[in-house]
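In this view, the complex is presented without one of its protein chains, the others remaining in place.
Let's turn to subunit A:
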């Protein structure tokens, strides 16, 4: 026998989803946390959206299908700035994404009004002890449960809540699962978002953050230099020991990404070792639905641009842009490259006003977003700029997908 239970979003909850799900269960025990039956129950949705998209709220047994969840994948090695990237991306959608309140303090999940960020480390099959026993790194596919990853991302995309495991990075253990409600926008970030072809097919957009070896070493040194026990040798040894698995399992994902952000040493300072000034290259795949690559001056041509001159004065080493078509793993791409650093606000504005297809909604929006997070690492160079731009492009992609969905007739939610 099944009974229908209505759940209303409590006003104090800061949960990510606008959905309120009515879950039917044969007994109350089935709905408790940790129950594997959650997904197999009848799930009806009522739309409590605040009329933002002009849809009225309806409640009851007849259900309107929610605009489906848009899923974005971000792949990058550990210590490469994924967290900063995520904060910039989610910020474009309004509000800061924060860990779930009241749950496991070591949860890796982030929630905001419209977005949920899931860390794929939560799908580790082997915990730290297990990996040590098997002699396997976290980069190795054998350490990860791709079946579960696929099932849960598929469920969330279809609008079904899941009980997702938590990988505790401090203890190295797999903690009891947390409930994740399907959001409007789901980001999955980690080492292998594009490794499994089934998961790859679920992604509406994918990004790969490709940090060159020299820059990676510099960043990890900066991160670990204060840590007792670490030395330049240990930092180097760690990078080298992980490199074989990284090259075999993580690096090949970049051929599948819609955008690759390459972070390279600068070419503006001969003999530079500090790696403070960076050359950042945004490689954008052509022909991706709802994604129009950013271009300089004339789309499809090659342009080399130094903005510093009579109208704009920059301090050493200045800024250099390059834009042009290219091929990347036998795909047609457009590459936009920035070498150098921004010193002042007006440099940023000047550059923004000369870039096209930024998907900004008003003049100066990209600069404004950059300034909002002026304290984040990379805010004065191409990493911050391109990450911000990608956030704006994802917003456009999301709005297009939602608009497309609202044209098709609504269907009742599926029954499992």
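Keep this in mind: contacts are C-beta pairs under 8 Å (C-beta built on N, C-alpha and C of every residue); 3 or more make two chains touch, one makes a residue touch a chain; residues count from 1.
The criterion applied here is as follows: contacts and distances are computed from a predicted model.
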{"item": "Absent chain [UniProt protein name; select from \"Calvin cycle protein CP12-2, chloroplastic\", \"SAGA-associated factor 11\", \"holo-[acyl-carrier-protein] synthase\" or \"Histidine-containing phosphotransfer protein\"]", "value": "\"Calvin cycle protein CP12-2, chloroplastic\""}
{"item": "Contact with the hidden chain (one of A:178, A:204, A:245 or A:337)", "value": "A:245"}
{"item": "Among A:68, A:128, A:200 or A:373, the residue in touch with the chain that has been omitted", "value": "A:128"}
{"item": "Subunit A residues that touch the omitted chain in the full complex", "value": "78-79, 83, 101, 128, 131-132, 134-139, 169-170, 172, 220, 223-224, 226-230, 234, 237-238, 240-242, 244-245"}
